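Comments concern the structure below.
Shown here: the complex without one of its protein chains, the others still in place.
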Amino acid sequence: MKRILWIIPVLLGVTVVVFTILYFAPGDPAMLALGEAATPEAIEDYREELGINGTYMERLSRYISNLFKGDLGLSYRSRTPVATELASRFSVTFKLAMCSIVLGIILGVFFGIISALKRGTIWDSLATGIALFGVSMPMFWQGLMLILFFSVHLRWLPASGFGSTWKQMVMPVLALGIGSSATIMRTTRSCMLEVLRQDYITTAKAKGQRYRVIVLRHALRNAMIPIITVIGIQTSELLAGSIITEVIFSIAGVGKYLVDSISGRDYAAVLGCTLLIAFVAAIFNLITDIIYTFIDPRLKTMYGTNKKRKIKNYGVAK
Amino acid sequence: MDEKLLEVKDINIHYVTEDETVYAVNGIGFTLDEGETIGLVGETGAGKTTTALSIMGLIPDPPGKIISGSIMFKGQDIFKMSEKQLRSIRGDQISMVFQDPMTALNPVLTVGKQIEEVILLHNDIPKAEAKKRTIEMLEMVGIPGKRCDDYPHQFSGGMKQRVVIAIALACNPKLLIADEPTTALDVTIQAQVLELMKKLRKEYGTAMIMITHDLGVVAKICDRVAIVYAGEIVEIGSNKDIFVDRKHPYTMGLFNSLPDIENDSKELHMIKGLMPDPVDLPNGCKFNPRCPYKTEICENEKTPFYEVAPGHQVRCNKFALREVQNA
Partner (left out) sequence: MMAEKTSSKQQKESKRTQNNRVRNETWHRFKKNKLAVTGLIVLCIFIFAAIFADIIVPYGYDDQDPDRAMLFPNRKFIFGTDHLGRDVFSRLVYGSRYSLMIGFFAVGISVILGTIFGVIAAYYPKLDNIIMRIMDLFMSIPQMLLAICIITSLGPGLFNLMLAVGLSSTPQFARVVRASVLSTKEEEFVEAARAIGGNDLQIIIHHILPNSLAPLIVQATLAMARSIISVSALSFLGFGIEPPKPEWGAMLSAGRSYIRTQWYLTVIPGLAIMAVVYSLNVMGDGLRDCLDPRLKK
């Protein structure tokens, strides 16, 4: 429970940080919009409308209080609420991110386990080599290569858009997912190898347990603990990576909106997008932490079963 | 026909890596009757654990290679068994208790599940009955049955070791191999665990191989003792033989180095030198570089066993005048 409450100061802190960074961005939207000939009053009015007048503290507190109401200010370009702009785009980005991370987990964990089991053989070297390539390839290049191959060369898949047909989804998800799956695979492999060296694996063998069961029940459950952490990190990275992927595949999501806003000096929108992505990333970290406490019994007993303990104590006292 | 429960016959096991070869076990052999307890005594690196693992067929290959010899368990050769056969024996007929209780248990499974696992592997009974038996085992090792749903980290070191013993004995095996089961525990807990093992042995009639470097443990619990040095047994005999009538220079050195409460001595006695590196063993008798009685034969030829009394054999040329008997 404490962990869940902790996220609020984190989100606040992130807001302050991002706000402050963008505060120093060059360019005055009022001047840009109204032109050089505008009167100071007009400029001041314009700024007030957009909510960008006042000192740093005034603007910051105004922004935060608006944030609680769900108001992210007005876009400098379109003068429409940033929140609405984001709402429509968020579902697209979310879908993309979710599909990609699922792909990443499935591929990563699967090949990571196999690679660990077949350590030293040619399959292992092959898999680790491919994974290294996957990690080293810049995401935008991956996307471009996929387009080159599947769109231009083979003409199988469309090069843009997302959501309406499954064909559109394949390449963006692949582009995002492969990078994460490579990292997850490497982590899974090293965690599994580490776990398989442990004494309790030998104990399990000494019981006469079959190897496959040992791997799945004993080894994997222990290895998952650090793997989940990495998956959490990857999800955050993925959200950032979606920015690029959306640009390449012309997907109308939060990422593309962010990039467009930057080019258009629409700092309100930039702030809104950034906060949205950062918030979601933070929430995913929190979810990861919570999952963590459920799968690691050492943490489970710390946080969870206090009730049971009391009953047990009474039983012993008798 | 008095068939021995276990016959280890002249086994040689090496660990082969690309850099070097470790000669871990060089011709170890002994027998064990049902219900008997033999102690394998020696320093770290003498080859005791390797021997134990080989009895269970758990030598990792690579890099472990079984060069020669055989291990007959109830008349069948362990080295020739298939993995499936071995799996049916492990946990059920032959069990092992490992040295470090802190790491021997899986941290993410309850202790109950870990005991149940070995029961269900070898017995086709419903889960409820397995659970009942699990609680019985826990009680038998002195742990309240209702703790079966607790996790290993909620137990102390001594209790963890009891759980490990419970797992090992859950299927009432014929042979229990205990690899330094008390070394990692406090002295007071050591005594408790040993008492427990004695009690269980009496109740179940389990044969035991007790691997240890602690002579006190040997005195308490072993019927017969084998002294292991550099992958060989250098002396083997009954408990009394070794404690009262020991012969091999190494054995004597071992006992001499025990601090003596009664005599007021200023220094501890040591055996000069160190046990040889298993990668680079000396020719002839493996103890010869450190032996005060060595002769030329000791340096050059492999020393066979000599029987100095019924059931008491020594691998030392000092006793060559007696009857020659190979191990």
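For reference, chains read A and B in written order, and residue numbers begin at 1 within each chain.
Basically, a residue touches a chain if its C-beta (ideal position, glycine included) is under 8 Å from a C-beta of that chain, and two chains touch if they have at least 3 such contacts.
Owing to the predicted nature of the structure, the values given are computational and were not obtained by experimental measurement.
**Student:** Counting contacts across the entire complex, name the shown chains the missing chain touches.
**Tutor:** Among the chains that are shown, those touched by the missing chain are A.
**Student:** Considering the complete complex, identify which of A:21, A:64, A:216 or A:290 is in touch with the unshown chain.
**Tutor:** Checking each option in A:21, A:64, A:216 or A:290, the one touching the absent chain turns out to be A:21.
**Student:** Can you work out which residue in A:42, A:114, A:144 or A:291 touches the chain that's missing from view?
**Tutor:** Of the candidates A:42, A:114, A:144 or A:291, A:144 is in touch with the missing chain.
**Student:** Under the stated touch rule, tell me which residues of chain A contact the chain that is not displayed.
**Tutor:** Residues of chain A in touch with the missing chain: 10, 13-14, 17-18, 21-26, 132-133, 135-141, 144-145, 147-148, 152, 236-237, 239-241, 243-244, 247-248, 258-259, 262-263, 267, 270, 274, 277-278, 281-282, 285.
Here, only the chains that are shown with their structure count from here on.
**Student:** Based only on mean CA positions, could you tell me how far chain A sits from chain B in angstrom?
**Tutor:** About 53 Å, centre to centre.
**Student:** State the interface residues of chain A toward chain B in the complex, per the touch definition above.
**Tutor:** So the residues of chain A touching chain B come out as 198-200, 202-210, 217-218, 221-222, 225, 295-298, 300-301, 312, 315-316.
**Student:** Once bound in the complex, which stretches of chain B touch chain A?
**Tutor:** Spelled out, the residues of chain B in touch with chain A are 56, 58, 86-92, 95-96, 98, 100, 103-110, 117-118, 121-122, 144, 146, 151, 153-154, 164, 167.
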